[in-house]
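Missing here: one protein chain of the complex. Every other protein chain is in place.
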Amino acid sequence: MSQYLARRIASFVAMIAVAVIATFIANRFVPGDPVLVMLGDQSSNLDLAARLRADYGLDLPLHEQFVRYVTGLLRGDLGLSFRFPGVPVGEVIADGLRISPVIGLAALVLSLTLGTLLGAIAAVRAGSLVDTGLMFVVVIGLSVPGFVVATGLVWLLSVRLGWLPVAGWGTPQQAILPIIVAAIGPIAYFARLTRTFLLETLGQDYVRTARAKGVPERGVVLHHALRNATVPLLTVAGIMMGGLITGTIVVENIFNIQGLGRIAVTSIAARDYPVTMGIVLLFTLFYGTINLLVDIAYVLVDPRIRLAVS
Amino acid sequence: MVVFIVLVAVFAHWLAPHSYTRTDLFMSWSLPDARYLLGGDAVGRDILSRLLVGAQVSLTIAFSVLTIVLIVGTVLGTIAGWHGGWADGLITRATDLTLAFPELIIAIIVAAIMGPGVPAVIVALSLVGWTGIARIVRSLTLSLRNEAFVEAAMAAGTRPAAIIVFHLLPNMVPALVVRATAGIGFIIMEEATLSFLGLGVQEPQPTWGGMIRDGLPALRTEPWMAMAASAALAFTIVGFNLFGDGLRDALDPRGARR
Amino acid sequence: MSDPVLTLDRVSRDYVRAGRRLAAVDEVDLVVHRGKTLGIVGESGCGKSTLARLALHLVPPSSGRVLREGQDIARLDAGALRRLRARMQIVFQDPNASLNPRWRVGAIIAEPLRAQGWSRQKRLDRVSEVLDLVGLPQDAVDRLPSAFSGGQKQRIGIARALAPEPDLLICDEAVSALDASIQAQILNLLTDLQARLGLTMVFISHNLAVVRHVSQRVAVMYLGRIVELASEADLFDRPQHPYTRTLIAAVPEPGRPLQAGSVRGEPPDALAPPSGCHFHPRCPLAQNICRRISPPLIEAASGHLASCHFPGASAS
Partner (left out) sequence: MTIPVDLHEALTIEDLRVGIGRGRDRVELLDGISLSLRRGEILALVGESGSGKSMTALAAARLLPPGAELGARRLVVGGADVASAGGAALDRIRGKSFGFVFQEPMTSLNPLLTIGEQIAEPIRLHLHLDRAATRSRVIDLLGAVGFPAASTRLDDYPHQLSGGQRQRAMIAMAIACNPPFLFADEPTTALDVTTQAQVLTLLRSLCRERGMGMLLITHDLGVVSAVADRVAVMYAGRIVETGPAAAVLAAPHHPYADALRRALPRVSAKVARLEALEGQPPSPRAFPTGCRFHPRCARATARCRTSVPALVPSGLRTVACFNPIAETKETAP
């Protein structure tokens, strides 16, 4: 068990390291001189250029830049923005940090609960009309990108019916559509996998054993099948986070919400690499942490890993 | 459905009633009429023509990515599964590491480094996609090489290269075909998402994702473009996904219950 | 007792499981004589299947030598090894798994011939010959394995093994997956073929009755070691090792009372085998010496080898 966890933590660290190196490279080896971009029409002001170069550490040898970058990261310092010269990245993304986790976590909770529920219903009623209907909706949910669904929902609920605001952030009404849209893909994905894994466990020999013992159908599904289906579901729950991050970025852009995703996209357009890469690092850290937690949960659920001889 | 989409994409330029780049400011946000069957966009280009050419762009990207990931994934997966040892360790670690990043984050890094555009989309999606194929091929290789018929081939004196080509690969084809078809839908969806975010295909090349983005602000008054592009996108992805499901059920009777 | 076709000289094969060394086959000495059948019997995990793979050089030994007619297989170059493969073939347990489901039967049977570089015409002729030999119809060549029943598939597997005219045939649980009535058909086919073709056979099985039926000599394996080796009649009628006696007594058979009283415990974890004689924790005869010293495989009676400090002694 400790060996298993050590391996997981090692791969988490490796992932963060790769992310740090990749973002450093992206920051430093981009086409064009960021200082010239920042200078704008003052491009002839060599003093200012030299000062900016020093502020951003661009005058240092590459390895020192890297050391400075890494030590900065360890202190939580993501560097300075290009677009807003002299402004720390942390300040640029501060608003986003308050918004994106709300959307992401709400969508996460929604997709886990609703996805499991719908998948379980479909599996228990496999082959019935309910199942067929649910799975049809799921295929649509999986196939149609979030922004397409959002376009349709905005048009229907906001434009036509005027029930919900078209865009923005701040009121609960404004939060409803973004969260639903961000969750739709993951809900469909999770429902489909729950159904698949539950059907698989329902066909296992030990489920037949439970029936032979006189365990009522509810107990068979909940205590034996669903519990065992949790093991493979956990492994994909981590991967599903990727979909949630995509969903969050997409809805922020649709609904013009100044979250991390929206800032990341505008920063790319503005060639503000430190901000983009800071956000990339945050998402990576979040994703890695969730996956690490999933791996730990995996250990708690499955005694075959927990009790493996190391 | 799939055949129809592919035909449309191949003959897009021939089918398109107008040039997809020709602007006509008189037709800006024009309603659908006899000339522009689906209306015009903000700068008065024919939406239908742009939709058709957009299909070609999407499918070209999808099939390029698919070809790249199939080749890279199969080669690396086979090496990892068959050779084992350090090669396996290296390749497995590389796939795990790639999978440790959310797809869109990889795309953002690539777009940031390469600058947005078709090449960046292809590189980003290939970078994401090869891992899935490599994983499947590796696990198939591992399980197939333990099959008694592979051992029988070794006992018969068949060379390893021949065993891989004649015994392993044919037994992988069904799984790979199913995976590839499902992959097309996924790649189209990812490409559209990138283009929607402005990280993918750039103007003046038409793309469904970009058309939806451009149509979004006008949703209240002129929903034609966003709606038409959404419908085309949904139709295509659902089509490929249903095709993939059908193929899986046909090729693998065991997984027929989905 | 001359003319050894295959000799195993202190052959071991280790695997590493969970960081520990597992001796699947542990310093085994064995000689297989021409035209005879050597049976190898033992419970699951005793190393008998690994032994088959070692004999065919499908896995290399960790130590020791596998000699084919006096020549060390490990020292052969790739070409010589491939030529040798034609002369030693294997029949597997599961006829479903050992035939590639996507190949036609003709191609399956011809595979060893193709590997030997036979011409197409010679391959076709030989396939037709061996189909007759194993009692399959000629039109089988164009069909897929799925068109055949379990017993017929096993005939296909035997045909493939016989195609390159081997002199050594290794059967690894070759009838274990078959129903009783089919099992008898295949056993009869194998014994007939051996007589007709003068084959040397190594017959590996967990089924004692089947091993007794086909073998002239029999080896009993326990946790990677051979614990007893004798002629079929000596071994089954006058077993010297207490484990062999335990095994024989445990086989239920019509008209014979089941003697479960003599059986204790289950085979131990191969990752942590008991000290000394591996069998001592389950042995009714175990003394102190058995816990400390591993008994060598020596002659306990004329031509009858047993690895026991007290061979032939009875528990009472």
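Labels for the chains are A, B and C, by order of writing; each one numbers its residues from 1.
One rule holds in what follows: contacts are C-beta pairs under 8 Å (C-beta built on N, C-alpha and C of every residue); 3 or more make two chains touch, one makes a residue touch a chain.
No experiment lies behind these values; they were computed from the predicted model shown.
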**Message:** One chain isn't displayed here. Which of the visible ones does it touch?
**Reply:** A, C
**Fill in**
The one residue from C:V210, C:C277, C:C290 or C:A306 touching the chain left out of view is C:V210
**Request:** Looking beyond the chains shown, say which of C:E27, C:E69 or C:E232 touches the absent one.
**Result:** C:E232
**Message:** Which candidate, A:S100, A:N228 or A:T276, sits in contact with the chain we can't see?
**Reply:** A:N228
**Message:** Can you say which of C:S63, C:Q138 or C:N188 touches the chain missing from this structure?
**Reply:** C:N188
**Message:** For chain A, which positions touch the chain that isn't shown here?
**Reply:** 204-206, 208-217, 224, 227-228, 231, 301-304, 307
**Item:** Residue numbers in chain C that touch the chain omitted from display
**Value:** 43-44, 149-151, 179-185, 187-188, 191, 206, 208-210, 212-213, 232-233, 236, 246-261, 263, 266-267
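By our rule, only the chains that are shown with their structure count from here on.
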**Fill in**
Most contacts overall join chains A-B
**Prompt:** Distance-wise, how many Å sit between the C-alpha centres of chain A and chain C, to the nearest whole number?
**Reply:** 55
**Fill in**
CA centroids of chain A and chain B: separation to the nearest Å works out as 21
**Complete:** Expressed in whole Å, how far the mean CA point of chain B lies from that of chain C is 51
**Request:** Spell out, as numbers or ranges, the residues of chain B touching 2 or more other chains.
**Result:** none
**Request:** Name the residues of chain A that each touch 2 or more other chains.
**Result:** none
**Request:** Spell out the part of chain B that touches chain A in their complex, as residue ranges.
**Result:** 93, 96-97, 99-105, 108-109, 111-113, 115-116, 185, 189, 192-193, 196-199, 209, 212-213, 215-216, 219-220, 223, 226-227, 230, 233-234, 237-238, 241-242, 245, 257-258
**Request:** Quick one: which bits of chain A touch chain B in the complex? Just the residue numbers, please.
**Result:** 11-12, 14-15, 18-19, 22-23, 25-26, 29-31, 126, 135, 139-140, 142-148, 151-152, 154-155, 159, 166, 195-196, 199, 239, 241-242, 245-246, 249-250, 253-254, 264-265, 268-269, 273, 276-277, 280, 283-284, 287-288, 291
**Asked** Where on chain B is chain C touching in the complex?
**Response** 147-149, 151-159, 162, 167, 170-171
